[in-house]
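For reference, the structure is listed below as structure tokens.
Entry: subunit A
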Amino acid sequence: MRTRTFAGAVALVAAAALLSGCTSHGSSSVKADKGPTSATFNLYQHPQSFNALKTSVGAEALTEELIFDNLVQVKPDFTFEPRLATSWDMSADGMTWTFHLVKGQKWSDGKPFSSADVLWTFNATANPKVGSPASTKLANVVGYNEVKSGAATTLSGLTAPDANTVVFKFTKPSPGFLGAIAQGASLMILPEHVLKSHDPAQLGTDPWFNLPTVGMGPYTMTKFTPDQEVDLVKNKHYRSSVGIDKVFLKMLTSDVAEAQLQTGELDLAQVAPADLSAVQGIQNVKVTSAPSPGFLRIVANDEKFPAPVRQALLTAIDRKTLIKTIYGGKADLVNSSFLTKWAIPKDLKTYSFDASKAKSMLTAAGFDFSKQYTFEWVPGTADRDQAITVILQEWNSIGVKAQAKQVDAATQLADIKSKAYDFTFSGGGTYTLDPASSLAFLSCSNAYPAGGNVGYYCSQPFDAAAAQAQSTVKQSDSAPLWKAAAKIENQDVAELWLYNPQTVWATSTKLKGFAPYGDFTNVFAEAAKWTIG
Partner candidate 1 sequence: MPAAVLSLNDVTLDLKTSDGYVRILHDVSFEVAPGEIVGVVGESGSGKSMTALTVLQLLPPKARLTAAQIEFDGTDLARMPARGLRGVRGKKIGMVFQDPMTTLDPVMQVGKQIDEAYRIHHPRASRAEARAKTLEMLKLVGVPDAANRAKQYPHQWSGGMRQRAVIAMALVNDPRVIIADEPTTALDATIQAQVLDALTRARDELGVAVVLITHDLGIIAQVASRVVVMYAGRVVEVASTREIFADSRHPYSNALIESRPGAHKRGEPLTAIPGRPPLMSDLPPGCPFAPRCASPFKSERCIAERPALELSDDGRLSACHYRNESQRTSA
Partner candidate 2 sequence: MTSAAPPTVPIVAAEMRPSRRGLVPPGRLALRRFLRNPGAAVGAIVLLIVILAVVFGPMISPFDPDVGKILESRKPPSAEHWLGTDAIGRDQLARVMAGGRVSLTIGFIAALLAVSFGTIVGTLSGWFSGVADAIISRIIDILLSVPAVLVIIVFAGILGPSVPMLIIVFASLLWPQSARIARGVVLSLREQEFVQAARVLGSRTLFIVFRHLIPGVLPAVIVAATILVADAVLSEAAVSFLGAGVQPPQASWGNMLNDAKSITVLSSMPWLWLPPGIAIFATVLSTMAVGDGVRDAIDTRRIG
């Protein structure tokens, strides 16, 4: 047994007692490498189940990307990579999409893949009893309303002329359909031969998804211990070669993950901005980052705080300094809820930091300085907690009596629904692909709880401009319309936008082929190509 230098006698006496009970253990990084290669990745959140129809937590999307496959996948440079669909074409009027499926592809259990699987997956997604969030992406498919009302069980507009072709017919032009189904870990194709016997009504809570052992992704799941680990093994029937034999997904706190990066037990982990400098110091660990597809923002209750007040409150925040200190520069200032490059006008108002100006704007807007306000958020993420504390300080310094109130997720949602809250915090989201995705939290029709508009921002001119832009098929025509809508939102400060943080990844130098993804939910999109050792 190696001699111990540490002076904690009591702890060591106990440790020695237990150690004598077993052979001495080298740490895993020293394990002989001639056997099957293996890599260990850390999941930022704890997945509960892997139901591709109802993915809720980011970590579930991540894992599903490793065990399932979808028709098409969008890449970081926004081009489309063919997967189960080798090619596709849209009719001139945008009313029909045809997908040509890969031939000779097998499921991980050896059964053949065919258009029947695609039909079953899309019909299950549309089935109201399953309650899949992705069902809205099929809203324009012919027969959707009948399925929704229960009159039909399958989408009449979805047909499979043969085993390798699938045709979607739409009720109105749908140029964005490809982008919708190619985004992240949604609409993953599920094994029809396994699930067709299951009761469709119970699919939403089907225990099969707690350990889905059949898929077409690069890996197949062999074991899942909640709050501990997911064991995956290479899928022999994958459409291309897979670089690593075994993959283990762990669920560690960020501190312990950082510790395991240092000891070499962990090969990939997402790093919180606060720990950036420390992780960069670790030898044999490479730190890469890419802008995330969403942005952090403060949500003011628009029914209590009109636009002029929101503009003033935004001006009171020194966002540049926050980026420099808390994020170590790894974030970009944002002045619009739209992140799709071509949809953002150049002449956005910047609301740059000016405390005294903010105070006068507040007085001009008739803001009630005497009232006490609460800022509710779910604590636990170091950078967000620090940013909010600094922002509250800055608001207090101009006379705004805002105080912190840490709550858990369920309480936050309750206060939003009852509109009792004053300010809250929101982050993440994927808005870089399609400007329409930002409407989820901006348009009046999406006011919570119907949609994600928790700020209750409702502006008729904005909705009109957005609707017009959304219905224009060609991007070159819709760009100016989206920019007009963005101009209105920028003027109204619908959300107090802060910054678009970069998603920072730490990988051990043994892991080859890793490319940083902004959207942490699809960092595994290229996992098949990675190798280790």
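Rule of thumb we're sticking to: a residue touches a chain if its C-beta (ideal position, glycine included) is under 8 Å from a C-beta of that chain, and two chains touch if they have at least 3 such contacts; residues count from 1.
Criterion applied: all candidates are chains of the complex that A comes from, given by their letters.
A quick note: this is a predicted structure, and the numbers were derived from the prediction, not measured.
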Candidate touching subunit A in this complex, from 1 or 2: 2
Footprint of candidate 2 on subunit A - complex, ascending: 254-255, 258-259, 262, 274-275, 277-278, 318, 321-322, 325-326, 379-380, 382, 385-386, 389-390, 392-393, 396, 404-408, 411
